[in-house]
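Yeah, one chain of the complex is gone here, protein chain that is, but the others are all in their spots.
Chain naming follows the written order as A and B, and within any one chain the residues start at number 1.
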Amino acid sequence: MTIDFLGISLQSYSWQTVLGSSISGVFLGSIYALVALGLTLIYGVLHIINFAHGSLLMLAMYAVFFLWNILGIDPYLAMFIVVPGGFLFGYALQRTVIGKAGHGKDEITLLVMLGVSIVMENTALFFFTATDRSVRVPYDLDGFDLGVTYVVYPEIAALLGSLLITLVLWFFMSYTDTGKAIRAVSKERQGARLVGINVEHIFAVSFGIGTACVAAAAALLVPTYAVHPQIGYLFVLIAFTVVVLGGMGSFVGALAGGLIIGVTEQLGRLYLGESLGLITISVIFIIVLLFRPTGLFGSKSS
Amino acid sequence: MLEVNAVCKKFGGLNAVSATSLVVPKGKIVSLIGPNGAGKTTLFALISGFLKPDSGRVYFDGKDITNERPHSICRQGLVRTFQVVQPFANLSVKENIAVGAHTRLAKRADALAKATEVARLVGMEKMLKQSAGSLTIAGRKCLELARALSTEPKLLLLDEVMAGLNATEIQEIVKIINGIRDSGVTIFLIEHVMQAVMSLSDYTYVLNQGVIIADGEPREVTSNPAVIEAYLGHGAAERIAAIRTVSSRKETADA
Partner (left out) sequence: MSNRVRLIGWCTFLVMLSLIPLFITSGRWIDFLEMTMFVAVLGQGWNILGGYGGQYSFGNALFFGTGAYIQALLQFKFGLSPWFSLWFALAGTALVGAMVGYLSFRYGLRGSYFALITLAFAEAFHVLSRSLTAITEGGHGVQLTLNQNPDQAISTFQFNFAGEFLKAYGFYYTIFSIMLIAFCAVWLMERSRFGAQLVAVRENEDSAEALGINTFRVKMGAICFSASITAMAGVYYTQKFLFIEPGIAYGPAKSVEALFAPIVGGLGTVIGPLLGSFFIHGVGEITKEMIGHVLGNRPGVDLILFGVILVLVLAFLPRGLAGLVEDLWKRIFRGRNA
């Protein structure tokens, strides 16, 4: 059955197709969750929305690509290089540029991050040009046949990778001294300062960890997605939607939100087509922002 | 002029304000005192429309204003100042006051003229061009008062307008407030500075933990044992009475 509306066709599909789409949505969603994890951590601690997040993802993806292209390193192994590299880059960026230029004021920091992301995107555009870059690994088309859909190894790796990293992050935040310091700063900035925590350092560490998460996500994404300078912009809106849906500052929220968005996007693509499917994200985003800005798991913070 | 009728407000499990009723008669200066955390600012917020009461009603000049928004309440003549002063930092003193003046005046030139006039009333006529962000705490408090005045209020809610001022500044502002009352404005103020409360107010309400525990002339209220206990703790009233008896016995003995 097909309905036509203003040039869009709506069809009904078999439950197998829908299930298949949903499953691939789960895998996609796990990567979104990983990207969102970094964003929610940064928001939770610095109380600002990192507008440079998408550009950081894009740069990390290029790093993984070039490590493969020039040095022949497999993307999954490249994770061991880009994740620490991402941490250092994020730390330096926050400590030197964002922290300083932002003057501690939220509105200005917002604009600084936008400026930084523009510089990063266009530097990439300048040096790498707009052509798509793809990584081809020998196993990227191998996988399992689940009947309703075919799941490739990179997708499984993405899901497992995301879960693993979330676990590691949770452990870090709960049991290490730095993790506790981060939680202290996110709850009560001045109080943390008074007990001797170097707040600027913690800000930078949090930003660094956020970037490291993004770098991990990049390594997991590259086998399936082609890289180009605009890809950051695409992921930014998705990442924000996930974080807003899941709740700012909540790890569980980032995971749940990521999975929900992943599935919704795939189903949206199925029913509304490639391009219109993306509107589901904007719509969810707007609705959540208006009616439940704290998201599913978020706490009320000003 | 103002009648608050059994107003209640809860925040989570905390009863910030419980069944509070009070009256502020026209043309008088009434004060609201009580220890910190008693709920005084919350009450002001409820009266001026910044918070909605869970139950109870607020009447201003005979009209029920309970669920109206602050800006419409202001237009009807009830204006509040804030305990933590919030000037329009990047604007000059004159521009700050003019914002209030615009409530009644549509033309820019009129509002600016009115601003100059009001500034003179509070003694800020020399600071008109200064940026509000560069003022001292006394200056900011004065500015807050001036801004509220320029809206031509009938009732002024002043929230700790003297906090942070030194003795001279307090004397100045007491004079100004008396002047405002003389010009026909009713004043309801929250204050901790007792000398001001005594010298200014015609009537006082005491709020403790969201409940009015006493009201009356300032002098009676401050010697009320319940009030003393609210500020100084349980048993304080007796202790003070005991000391007074001892010292008065000593005086009669020495005499």
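The definition used in the following text is that a contact is a pair of C-beta atoms (placed from the backbone, for glycine too) under 8 Å apart; a residue touches a chain by one contact, two chains touch by 3 or more.
As the structure is a computational prediction, the values presented were derived from the model and not from experiment.
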Among A:73, A:156 or A:276, the residue in touch with the chain that has been omitted: A:276
Full-complex contact with the absent chain, from A:23, A:48 or A:270: A:48
Chain not shown: contacting residue from B:103, B:178 or B:209: B:103
Touching residue (missing chain; options B:75, B:126 or B:244): B:75
Of B:1, B:38, B:58 or B:148, the residue in touch with the unshown chain: B:148
Touch criterion as defined above, residue of A:240, A:271 or A:297 at the omitted chain: A:240
Positions on chain A where the hidden chain makes contact: 6-8, 48-49, 51, 97, 100-103, 106-108, 110-112, 114-119, 121-126, 129-130, 229, 233, 237, 240-241, 244, 272-273, 275-276, 278-279, 282-283, 285-286, 289-291, 293
Contact set of chain B toward the excluded chain (per top definition): 48, 50, 69-72, 74-75, 79-82, 86-91, 95, 98-100, 102-103, 105-108, 111, 147-148, 151
